[in-house]
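For reference, the structure I am asking about is given below.
Note that this complex is displayed minus one protein chain, with the remaining chains in position.
The first chain written gets the first letter, and so on, giving A, B and C; residue counts start at 1 in each chain.
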Amino acid sequence: MARYDFASDNVAGAMPEVMDALVRFNDGPAAGYGADAVCAWAADLIRALLDADADVRFAASGTAANAIVLAALAAPHEAVIAHEYSHVATDETGAPGFFGAGLGIIGLPGASGRIAPASLTEALARPDEPHWQSGAALSVTNATEFGAVYDEADLSRLIGAAKDHGLKVHLDGARLANAVAAGFDPRAVARLGVDVLVLGGTKAGSTPTEAIVLLDKSLSRRFGARLKHGGQLISKARFLAAPWIGMLETGAWSTRAAHANAMARRLAAAAPFPLTHPVEANAVFVDMDEPAYRRLLKAGWSVYRFIDGSVRFMCSWATTQAAVDELAETLRSIY
Amino acid sequence: MARYDFASDNVAGAMPEVMDALVRFNDGPAAGYGADAVCAWAADLIRALLDADADVRFAASGTAANAIVLAALAAPHEAVIAHEYSHVATDETGAPGFFGAGLGIIGLPGASGRIAPASLTEALARPDEPHWQSGAALSVTNATEFGAVYDEADLSRLIGAAKDHGLKVHLDGARLANAVAAGFDPRAVARLGVDVLVLGGTKAGSTPTEAIVLLDKSLSRRFGARLKHGGQLISKARFLAAPWIGMLETGAWSTRAAHANAMARRLAAAAPFPLTHPVEANAVFVDMDEPAYRRLLKAGWSVYRFIDGSVRFMCSWATTQAAVDELAETLRSIY
Amino acid sequence: MARYDFASDNVAGAMPEVMDALVRFNDGPAAGYGADAVCAWAADLIRALLDADADVRFAASGTAANAIVLAALAAPHEAVIAHEYSHVATDETGAPGFFGAGLGIIGLPGASGRIAPASLTEALARPDEPHWQSGAALSVTNATEFGAVYDEADLSRLIGAAKDHGLKVHLDGARLANAVAAGFDPRAVARLGVDVLVLGGTKAGSTPTEAIVLLDKSLSRRFGARLKHGGQLISKARFLAAPWIGMLETGAWSTRAAHANAMARRLAAAAPFPLTHPVEANAVFVDMDEPAYRRLLKAGWSVYRFIDGSVRFMCSWATTQAAVDELAETLRSIY
Partner (left out) sequence: MARYDFASDNVAGAMPEVMDALVRFNDGPAAGYGADAVCAWAADLIRALLDADADVRFAASGTAANAIVLAALAAPHEAVIAHEYSHVATDETGAPGFFGAGLGIIGLPGASGRIAPASLTEALARPDEPHWQSGAALSVTNATEFGAVYDEADLSRLIGAAKDHGLKVHLDGARLANAVAAGFDPRAVARLGVDVLVLGGTKAGSTPTEAIVLLDKSLSRRFGARLKHGGQLISKARFLAAPWIGMLETGAWSTRAAHANAMARRLAAAAPFPLTHPVEANAVFVDMDEPAYRRLLKAGWSVYRFIDGSVRFMCSWATTQAAVDELAETLRSIY
């Protein structure tokens, strides 16, 4: 029987703080579609986390949240500039193009999922022509798909260049909790001039919920209609908001991410295979040949090769030290 | 302070059976995106309910579930035939047109949300022309938006006519639990030749979840990709599936709908205002002039005028007899 | 054999001035995609006609031109307010919804295709809600689908109300030539604050070409990419521009429309059937029962019943007095 422990950070259940909050806010009627007190409170906590004024909405899927937001930042005949291996570019089955009515993605290179500044400069310098989709927004991801963490200075350089060319900025924060646990200041999001943040709840340890944080509040107009039109205006929205109260009131959102990061470091330290990316958040990527990989799967661990050919192990709030040690032992045995 | 008790059947929280199931299936890692045992079990229970072979997927929003399904049944240059006051026609902010890339809706009349058979005959007789969108699918809703319930013979006539013209059939079952509690046999869905059912969980008393039931299994191919592309492939899908186990294993899905229906009948019996639609499910619609309506709002009840000008009261699994009696008293006082 | 003379104003060929211009500008190579001297000259003539600064692009289809423009004026989760029988609402097979990714149309009533001001006031007063698509643009048509002509004061009232609510304004000028020939000042377009005009070439007597006139020049940014993305950036654009030079340099665009209007008046005067709309441009609508209509078709005239049940006869630059008289004779014989 397959063990999914390290397949992704979304194979875990929800942390106790989230389950408690779901139960706690279940009683009694509440206005639908986000107009209730639970949503208001969760939004307040997110604003406090970011130390920023912003409108906050909730969605049930990160793919949908990213796609709806990108469609708000770039017209169909325009493009979003993103890392070539970013989630929006490679792992959303065309959702940005669907929500954006054919919106394009311009994929840029860069080590471990961080966009190489020179490649951005070059992309921004390309003149507008009717024969291609020019960039209208920059999308960055922190922590990256490869478990690296941008520091504020790195992001500032990229975002500054984008803003100088009139682009809007989207931050995919599916794993922002892990970046924050690694030292990234959540208040930097507003300082950096990010226009929209998709703040990850699911991978942080919640039941399905992502927060769409509209730091550029001019985007808020008719955003509810935009969500409904895109199938993301949940009627019983309190169930998307309550987890945030559970995670943020207690601090569990980042403390549990710190645990996940620690588990990744522990695994990296014990794994005999060479690391292919720095272990700065909750992911461990290793170089593993096909026979070893097959032995690993045969031993019952369900993991997979990532886009870049590395084998990926994800830790989460629920990853136990015992599981890490058990996996490490398997890794040593198949090496 | 506003009382939302009767504003909609989605202002209620989740029934205990659902909360218990969420907690019960939270432990341990599980494969993502619907490939887990919880989803498999929930699908089995839904197949058992319907006594039908079908592929079952889960979505977080009924609007999204309907829209994705309609887009699978009709091409962008085609149309869906539906009641002019159906949810897909009037209450989804254009979502079917968005998911369906401009797909049209042909709205037909009919008392209390049931499509008038003659109007369907007429719509089906319209020849194909490049200058309009011809019908490719029929969408019916049971219970209807106005709390009426189609019986099997009614639906058979409509669906038979549609099938004779080669149309596919969608059943919006956001309130199928209430229809079933009112006597509609869930096994009729397959007998009638429905191609896709969107089975309502949220309004039945769950946290956000709807089941997409593909009775025409030829639609299943690449349906996961279709869901992801449309932002509805939830990674931690067990949290959309578990509520179904809670509701169906115990029978609460229909027994609690029976309670909601009974509350509606109780309210209807006590309300002094004339009913505008038959009370066959969990809704009560009354004729109320503007001064009375304003007195009602002033008394603290948050309800609203529906599309047809009636004032609507919705009951749910959570509606208490005390609340019904209290509302009835207000209604008598403002009459 | 069917006679198509009065079926539409697009059953005619192209006027001599257009054919001459096509031949005249055919020689030698020219830059593609609208960057050539023929396009520049045609744009100048259109600006002169309107006495306005504007960016001008050409498209091969009025449906496409309208749809692309509406998608530039309203977001997918918003709506365009238009007459319920306007071309964009009823005769484009969902193209606005397709180009606008599910954009909605709010149809308003009004006699003979002119929007009733009170209905616009009411539509504009509807509050924004996430549950429906609110208006973002007003679309008006001159001459209307029913051959009526708005005067400047009428349009000023409608457009003023729309602008007061922050809406953008689209003028469908598929038959603006006929309106101009009927006394509408083309310079009024800019005075009225129209943001985008789709200026009709085809029905005016050209080979396929429509001009997209961006009076709000902020819409021009990346408009070429928008056109290409939407399949309307024609490489050999000179063939869409040359007809405009032929029509405008000579004045034939309006003088031949005056002829079409005169033919309509002649037909109206001779037709024994009651008129259902005022004959202000190039269309004649009559009340005709089914037996008479069948006799008409049997006599070989290919025309059709319009949306409102009237039988429609369209005149064009190519309509001859002899054909009018012949048709009138048939009409008298079948009366």
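Rule of thumb we're sticking to: a residue touches a chain if its C-beta (ideal position, glycine included) is under 8 Å from a C-beta of that chain, and two chains touch if they have at least 3 such contacts.
As the structure is a prediction and not an experimental result, all values here were calculated from the model.
Have a look at C:85, C:239, C:285 or C:306 and name the one touching the chain we're not showing.
Among C:85, C:239, C:285 or C:306, only C:239 touches the chain that is not shown.
Looking at C:41, C:85, C:98 or C:285, which makes contact with the chain not pictured?
With C:41, C:85, C:98 or C:285 as choices, the missing chain is touched by C:98.
Check each of A:98, A:253 or A:285 against the chain that is not shown and name the one that touches it.
A:98
By the contact definition given up top, give the residues of chain C that touch the hidden chain.
Missing-chain contacts on chain C: residues 2-5, 7-8, 10-14, 19, 22-23, 25-32, 60-65, 67-68, 92-95, 98-99, 202, 207-208, 225, 228-236, 238-240, 302, 318.
Please output the residues of chain A touching the missing chain, sorted low to high.
Residues of chain A in touch with the missing chain: 76-77, 79, 90-91, 93-104, 130-133.
On chain B, where is the contact patch with the chain that was removed from view?
33, 71, 75-78, 101-102, 128-134, 222, 224-230, 233
Here is the rule we go by: only the chains that are shown with their structure count from here on.
What's the distance between the Cα centroids of chain B and chain C, rounded to whole Å?
41
Between chain A and chain C, what is the gap in Å from one C-alpha centre to the other?
48
So how far apart, in whole Å, are chain A and chain B when each is placed at the average of its C-alpha atoms?
Using C-alpha averages as centres, the distance is 32 Å.
By residue number and range, which residues of chain A touch two or more other chains?
In chain A, residues 225, 228-230, 233 touch at least two other chains, as defined above.
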